[in-house]
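Omission of a single protein chain aside, the complex is shown with its protein chains in their original locations.
Then we have subunit A:
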Amino acid sequence: MNYEIIGISVLWLFLYGYLIVASVDFGAGFYAYYAKVTKKDHIMNQLISRYLSPVWEVTNVFFVFFFVGIVGFFPDSAYYYGTALLVPGSIAIILLAIRGSFYAFENYGSKQSNLYMFLYGATGLLIPASLSVALTLSEGGFITEENGKVALDYFALFTSPYSWSVVFLAIVSVLFISAAFLTFYAARANDVAALKLVRKYALFWATPTIIAALTTFIALGQHNERHYQNMFDYWWMFGLSVGFFMIAMWLIYEGKRYGLAFISVMLQFFFAFFGYGVSHLPYILDPYITVYENATHESTGIALIIVFIAGLFLLIPSLILLMRLFLFDADYVKGKK
């Protein structure tokens, strides 16, 4: 296996990590706000606060890691995506800034501010929508290069059925993943009232999620025939994804093994995400950037891989410690510590 494939695999793994961690974070924030406006915050917010408080600064790092890595392994990405994404990328940054700051403001400064909670909750849905634009662009048809100038075709982007189906999928996925996690967390906390509520959300958002996935799949067929055909070569990955989805739904519906249910949801998205990614190869940006022709210099690529491996030895124990202290310490989850 060459360093180009290792590089893109590493990055995709971190993007997947961001997908899961951020979905829990974004969805939890939205549910916290929704609970407030529906007068159910007494049920929800204690639960959500205890999860979010120790981990909120960690979420962003997965994202930063991905875009620093994509430029490091594939420097031409900076040129094409950098120029094209100035406006949508800037909007995403602003939303991330609002979310990251107002979580701290709301949690530490003002216990009763509806405005801060609204900003925190609303950005939880707007951020995945704006970030998903980058994945849409990667399918081609939206970025043009004329006279050495890169430009984004906004009209094509806003009128593309595929583009909107990706946005829809991003939003409902966030809500589903988050609800599935919170169901597990509430069960662990023995918080019966919260459990009933978030379990209902998980069951509710499951259907839109699978519909959105199917819709996006069909829309991709109309937008990028090559990628669409490649996906059939990996049908087994999408089959596994649906299989794990069904396991998760059955467990949540039956009201048992919520931890296993959440793991099934994670595996559902793992196989779908990697199936989508591997069938996208060799393109990072159709038709301008491939993993082979546009990879960084070999010495840099190898250095990055070495650092990645070394970094994991540092990160994995740290993350395990974090999870043991806050996620799997039953007394903490229940609010006794």
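FYI, a residue touches a chain if its C-beta (ideal position, glycine included) is under 8 Å from a C-beta of that chain, and two chains touch if they have at least 3 such contacts; residues count from 1.
One rule holds in what follows: contacts and distances are computed from a predicted model.
Chemist: Out of "Cytochrome d ubiquinol oxidase subunit I", "FAD-binding protein", "ABC-type xenobiotic transporter" or "L(+)-tartrate dehydratase subunit alpha", which one is the UniProt protein name for the chain not included here?
Modeler: So, among "Cytochrome d ubiquinol oxidase subunit I", "FAD-binding protein", "ABC-type xenobiotic transporter" or "L(+)-tartrate dehydratase subunit alpha", the name matching the hidden chain's UniProt entry is "Cytochrome d ubiquinol oxidase subunit I".
Chemist: Considering the whole complex, which of A:48, A:96, A:198 or A:263 touches the chain not shown?
Modeler: Here the residue in touch with the unshown chain is A:96.
Chemist: Could you list which residues of subunit A touch the chain missing from the display?
Modeler: On the subunit A side, contact with the omitted chain comes from 53-58, 60-61, 63-65, 67-69, 71-83, 85-87, 89-90, 92-94, 96-101, 103-105, 108-110, 149-151, 296-297, 299-300, 303-304, 307-308, 311, 314-315, 318-319, 321-322, 325-326, 337.
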